[in-house]
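I'd like to ask you about the structure that follows.
The complex appears here without one of its protein chains, the remainder shown in place.
The letters A and B name the chains in turn, as written, and every chain counts its residues from 1.
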Amino acid sequence: MTIHRINPTPRWSDITVFQGIAHFVEVAEADTRADIKGQVGQIFAQAEESLAKVGSDKTRVLSVTIYVTDFANFAALNEVWDAWFAPGTAPSRACVKAELANPELLVEMAFVAAAGKAYQ
Amino acid sequence: MTIHRINPTPRWSDITVFQGIAHFVEVAEADTRADIKGQVGQIFAQAEESLAKVGSDKTRVLSVTIYVTDFANFAALNEVWDAWFAPGTAPSRACVKAELANPELLVEMAFVAAAGKAYQ
Partner (left out) sequence: MTIHRINPTPRWSDITVFQGIAHFVEVAEADTRADIKGQVGQIFAQAEESLAKVGSDKTRVLSVTIYVTDFANFAALNEVWDAWFAPGTAPSRACVKAELANPELLVEMAFVAAAGKAYQ
């Protein structure tokens, strides 16, 4: 089976796909000083782009691990989260508190998703 | 390939399955004030129910990520852990310290497991 990698750099690939399963990790890229709602919104916009690159979309997310730097942001995070997923398509979800490498970042999300047919 | 989701809510699905691989996350539900052994016991009881819902059982766990809030509870956690898995069936395991959203919770576990034949 082929491994597909989207935009590999020396440090990471934006997405890897094997056996039809995609792995990718998102943090806010355009505006790292945005508040939690702004950062979650950026992550979801980036995730939609990432999913499209492997023939998938936001209805095919299997698992998300959320690393949040402060649970004071939890309610606002959940508000944006709950609004993003189409009914009946929410993934398995873990959420824990963790510091991130860039102290401006308030949240990092690791996604596992089902890729499109061309990747299976 | 079909994605199977067990009990999807707006925020998460209790279990997702794709390509025969199940993702689910457990924290103590019935008694969040239980001590570490009580919480791990609840997590394992819930995990057995989750596994049964996708035609699997506790001999088919592939990977567990353990988020524990205090390593003072590590020995007691391991005692319950070691007793639960049948000989020769323990998964790959990561264990790190992390705060959880509900401060009563002492441990959260993210499971990856092999689902039953109907899900492959």
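Here, a residue touches a chain if its C-beta (ideal position, glycine included) is under 8 Å from a C-beta of that chain, and two chains touch if they have at least 3 such contacts.
Just so you know, these numbers come straight off a predicted model, no measurement behind them.
Visitor: Using the document's definition of touch, tell me which of A:24, A:44, A:85 or A:119 contacts the absent chain.
Guide: A:24
Visitor: For chain B, which residues touch the unseen chain?
Guide: Residues of chain B in touch with the missing chain: 19-21, 60, 62-63, 65, 71, 74, 78, 81-82, 85, 87-98, 112, 114, 120.
Visitor: Name every residue on chain A in touch with the hidden partner chain.
Guide: Against the missing chain, chain A presents residues 1, 3, 5, 8-16, 18-19, 21, 23-25, 65, 67, 98-101, 108, 110.
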